[in-house]
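A protein chain is absent from this complex, but the other protein chains hold their places.
Coming up: chain A.
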Amino acid sequence: MSSPKGGPAGGGAPKTATTFGEDTVAEARELISRYPQSRSALLPLLHLVQSVEGYVSQEGMTFCAEQLGLSEAEVAAVATFYTMYKRRPCGEHLVSVCTNTLCAAMGGDAIYKRLQQHLGSESAPLGHEDVAGTPGESGSVMLEHAECLAACDLAPVLQVNYEYFDNQTEDSAVELVDALRRGDKPHPTRGAPLSDFKTVERRLAGLLPEDDDEFWTDVDGPSQAVETMRGAQLAADRNWTAPAAPADVPLPEVEAK
C-alpha cells in the first residue's frame, strides 16, 4: 500500500497542482458536497480528472486520493475496475461499437471489424482502445467494442462520446468515423450536439453547462426514435388505451401502529 506523499496537509501545493488547477479543485469540492460521505464522489472525480486529461493518469488518481483522503491504492483499485476509465489517452472522440450478441447478429461485429481495418489497416487492424491519430489532436479517435448499450430495438448501434448513432451499417459507420477524422461533428441520432470526449466526461462527473441556452440545447437534443415510440404510436393509431382510471380513488385506510 502506498499513500500519497505530501498531500495538502503537508504544507505547500499538492504535487498534482500543475495539472489540476484551482478550478478543478473547486469543482471536486462541489461534487464531494453532493454526498453524505465524501468517498461516494470517487466515481464522479475520476470522470472529472478524465475530463481534464482525456484519461485517468497516475497523477489523476493521486489527485482523487488527495481530495478524498484515500490512498492511491484505494483509488487505483476503483479506477481499474470500471471500463469507462481509460488508462491510456483517449482520442478527441471515443467510438464504442456494440458487439453484444443481438447487435453482433444484426451487423455489429462486421461494423467493428470494418472500423478496425479502416482506422488501422487490413494487416494491422486498430485494436480495442487503440487510437487512430494522435490523442489530444483534432480528429483523433479511440475505438472500442462495447457490451450491450441498451438500444437493442435500434440495432446495430454505436456511440460516439456516449451519444447514440442508431441503426448503423458498415458504410454509415465508416462515413461517421471519416467525418470525425476530418474534424466534423455529425449529429447523433439520439443525444446532444456532438462535443468531444473530455466535455462529455464533465457531464458524467455531474457538471452540466452553466450557460442556460447550452444546457437546454443539450437536454433537448433528439430522442424520439421511431422504434422507441412504436408501441405508443400503434396504440394511438388503433385507439388502444389502458382502462380509464377512476377519479378520486381514496388511499386505503391503515391502522396506526
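FYI, a residue touches a chain if its C-beta (ideal position, glycine included) is under 8 Å from a C-beta of that chain, and two chains touch if they have at least 3 such contacts; residues count from 1.
Keep this in mind: contacts and distances are computed from a predicted model.
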| item | value |
| --- | --- |
| Per UniProt record, name of the chain withheld from view ["signal-recognition-particle GTPase", "NADH-quinone oxidoreductase subunit F", "Cytochrome bo(3) ubiquinol oxidase subunit 4" or "Pyridoxal 5'-phosphate synthase subunit PdxT"] | "NADH-quinone oxidoreductase subunit F" |
| Chain not shown: contacting residue from A:21, A:127 or A:231 | A:231 |
| Selected from A:28, A:43, A:115 or A:131 as touching the chain missing from the view | A:43 |
| Positions on chain A where the hidden chain makes contact | 34-37, 39-44, 46-47, 68, 77-78, 81-85, 96, 99-102, 104-106, 146-155, 159, 161-164, 190-192, 200, 203-206, 208, 215-216, 218-221, 223-236, 238-246, 249, 251-254, 256-257 |
